[in-house]
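Shown here: the complex without one of its protein chains, the others still in place.
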Amino acid sequence: MDAYKLVTRSDHPENTVVSVRGVDIGDGSFTVIAGPCAVESREQLFASAGAVRAAGATVLRGDAFKPRTSPYAFQGLKEEGLALMAEAREEFDMPFVAEVLDARDVALVASYADIIRVGTRNMANYSLLQELGRSDRVIMLKRGFTATIDEWLTAAEYVYNEGNHNIVLVERGIRTFETATRNTLDISAVPVVKRLSHLPIIVDPSHSGGHKYLVAPLAKVGLAAGADGMMVDVHPNPAEAKVDGAQALLPTDFTELMGEMNRLAAALDTELS
Amino acid sequence: MDAYKLVTRSDHPENTVVSVRGVDIGDGSFTVIAGPCAVESREQLFASAGAVRAAGATVLRGDAFKPRTSPYAFQGLKEEGLALMAEAREEFDMPFVAEVLDARDVALVASYADIIRVGTRNMANYSLLQELGRSDRVIMLKRGFTATIDEWLTAAEYVYNEGNHNIVLVERGIRTFETATRNTLDISAVPVVKRLSHLPIIVDPSHSGGHKYLVAPLAKVGLAAGADGMMVDVHPNPAEAKVDGAQALLPTDFTELMGEMNRLAAALDTELS
Amino acid sequence: MDAYKLVTRSDHPENTVVSVRGVDIGDGSFTVIAGPCAVESREQLFASAGAVRAAGATVLRGDAFKPRTSPYAFQGLKEEGLALMAEAREEFDMPFVAEVLDARDVALVASYADIIRVGTRNMANYSLLQELGRSDRVIMLKRGFTATIDEWLTAAEYVYNEGNHNIVLVERGIRTFETATRNTLDISAVPVVKRLSHLPIIVDPSHSGGHKYLVAPLAKVGLAAGADGMMVDVHPNPAEAKVDGAQALLPTDFTELMGEMNRLAAALDTELS
Partner (left out) sequence: MDAYKLVTRSDHPENTVVSVRGVDIGDGSFTVIAGPCAVESREQLFASAGAVRAAGATVLRGDAFKPRTSPYAFQGLKEEGLALMAEAREEFDMPFVAEVLDARDVALVASYADIIRVGTRNMANYSLLQELGRSDRVIMLKRGFTATIDEWLTAAEYVYNEGNHNIVLVERGIRTFETATRNTLDISAVPVVKRLSHLPIIVDPSHSGGHKYLVAPLAKVGLAAGADGMMVDVHPNPAEAKVDGAQALLPTDFTELMGEMNRLAAALDTELS
């Protein structure tokens, strides 16, 4: 496979550690990223951010641009949402990650966010990847829900090859014939990627399963598989969430999960960060 | 399903006919689009274009921007390729279709091409779709190789909803577990789309199967299924093609196929156009 | 691939022709097999058989053992159904095909049926395949809906290797992520199998799509792809069918389809048989 070479472990045996505002991803600890799926309002964002910070999360999530299957669905608060995220960053002292959908918005998102995320639908949007490869922000690259691991690493190569080496991969489930879950979390991808590549990899237990009751078991599964972290949706009022409410944890659920995760981490000789 | 409503047949029972430089797609005839996968040189393009024109194709294909899995593969001649296509259009009197990969290139591609194609990897690139919805060119929308028919029609809705109603859908194979073919041509999608939507739908027998010997049977299959046309790769020297040579027909093969297709069309009460 | 060798075309370039009571499958013609999905009663069976015979079908289908996902669904008339099929064979002068589910029933089914079918769920039931390999009946082997073509040919090898060379393959759709159809007819499998193997292959347009409106286009698609025949569900009263009524054609629909198929066959230099 010579479609990618820079992101492989063969010429780069040591792990890449991505550092952002004092948080190290890929250093052997398990980084917890949490927050609302989409920024809906200052109140909603701050309630979620305060709760996840208190429970031990170190990076905040919250999107301002939402890729929606239907053109008639809520598309995000756009720049207003990014500004609210930047406010929350200061308030809670957490770097934040937000998604970008369009190469023309990279500069805008980069002017606010610490970490720019490429969503599953854009994993093979090569012009967007190249634009991000020229950015100085950390890039979080979700696996396309129908991409092989080889294709995913090749997408990372597009970013890396342009000069940006601060890349975090996110396994978020693949499309299969099973319909009991939104997607099928391909947990084997964690050890496979660890073997093939030096880049850190985290899991998304919220978007893969698509149901609240699956978040806790899939979070533990990610930790047990050796992932470098996770990203979890937390909403103060999931029933009224504008996007993906069915999978969001309540702050109290998240706090409980973090307690369990701490014990599990210790048994695996790691720790949450 | 309220993710799309404008492209459904329920409120728009008659078929949409897309007209471009005297060629009507969706009028009951079977439109033949052919040419090289990628424009490589004036000589290669003209050899292919002349041959497909002589054999009865009415629309020329040939891409100047190629989305390649690897950043190290040939990426296309870009504007030079578009200019060569425009030359071929005049020489052979055929409108042409070319792919766009980036919303920032829509104006450039539109300044040359008659039909702008969205490739399978970009089917869910909503900002690109919206940009094309504001263009006055015909849009050819390939199905994402892992998109359901509902998701595909919703992508068409993104274009349609911005005001551009000249859309042609292309079934080009979906990703399955089968490895004997590059993708699995989902031929059932033709009658399913015909039932659900008023938009024309064509098939791509070259990119779905990925092997030259599959092109002729899959072309006939598309005609028999009731598609509005097909798009076929023809290369004067497939062994030296820079992209997808394994699936390109020689001009002589294409001419022979067209003869068989003409007979088949007559038995189906339609005709090639 | 050395998992199979006897069914490959490499050492056996000529096509296998399977003959059963004067019907030749694989001789270049297109054999039409039709009848009810399941035998429900003498009246239902004879109404269907008479109609398909009159319309030009040469082999009768009708199952007495039905593999049902639920243990609480109708499981077939068993030996009584086979006896009714044998009666219909005499009445309408058509050999018949029926499914077997259990190696212990092979002798029973063989004592009535001309062709014994292995259903999609049993394609990898190797002990059943071996039992059938020792039978003197024609074996019709459906592709497992999640089997690769290689696995399917290997299943055929299990039968062939025991001494029974009268095998007909049936493409009946594979499981994919698409939900608009029951399964995805993998029409490319027809030319792929023709290239790899000397065994005849037919298509099942009824069980692949799962909807009545898809039967006619998929039947034509099978003919255009070069298949050796098709198998179609026809029921005198689909609304009251005990099994798979949604996909059954009425006798009048079937007669109309046969007229269209005859024209198409002529344009493809073949004929229905």
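All chains are identified by letter, namely A, B and C, in their written order; residue positions are counted from 1 within each chain.
Everything that follows uses one rule, which is that contacts are C-beta pairs under 8 Å (C-beta built on N, C-alpha and C of every residue); 3 or more make two chains touch, one makes a residue touch a chain.
Please read these numbers as outputs of a predicted model, since none were measured by experiment.
Q: Among A:Ile174, A:Ile202 or A:Met231, which residue is in contact with the omitted chain in the full complex?
A: A:Ile174
Q: Can you work out which residue in A:Pro95, A:Gly133, A:Gly209 or A:Pro251 touches the chain that's missing from view?
A: Residue touching the chain left out of view: A:Gly209.
Q: Tell me which residue among C:Val18, C:Leu101 or C:Ile115 touches the hidden chain in the full complex.
A: Touches the omitted chain: C:Leu101.
Q: Could you list which residues of chain A touch the chain missing from the display?
A: Here the touching residues of chain A are 146, 148-150, 174, 176-181, 184-192, 195, 208-209, 213-214, 217-218, 220-221, 223-226, 263-264, 266-268.
Q: When the complex is taken as a whole, what residues of chain B touch the one chain not shown?
A: Touch set of chain B with respect to the missing chain: 175-177, 179.
Q: Tell me which stretches of chain C touch the chain missing from the display.
A: Touch set of chain C with respect to the missing chain: 2-4, 67-73, 101-105, 121-122, 124-128, 130, 144-146, 151, 154, 157-158, 161, 175.
Methods note: only the chains that are shown with their structure count from here on.
Q: Quick one: most central chain, C-alpha centroids?
A: Per-chain C-alpha centroids ranked by distance to the global centroid put B first.
Q: So, what's the distance in Å between the C-alpha centres of chain C and chain A?
A: 49
Q: So, what's the distance in Å between the C-alpha centres of chain C and chain B?
A: Their C-alpha centroids are separated by 34 Å.
Q: Mark out which residues of chain B touch at least two other chains, giving numbers and ranges.
A: Within chain B, the residues that touch at least two other chains are 146.
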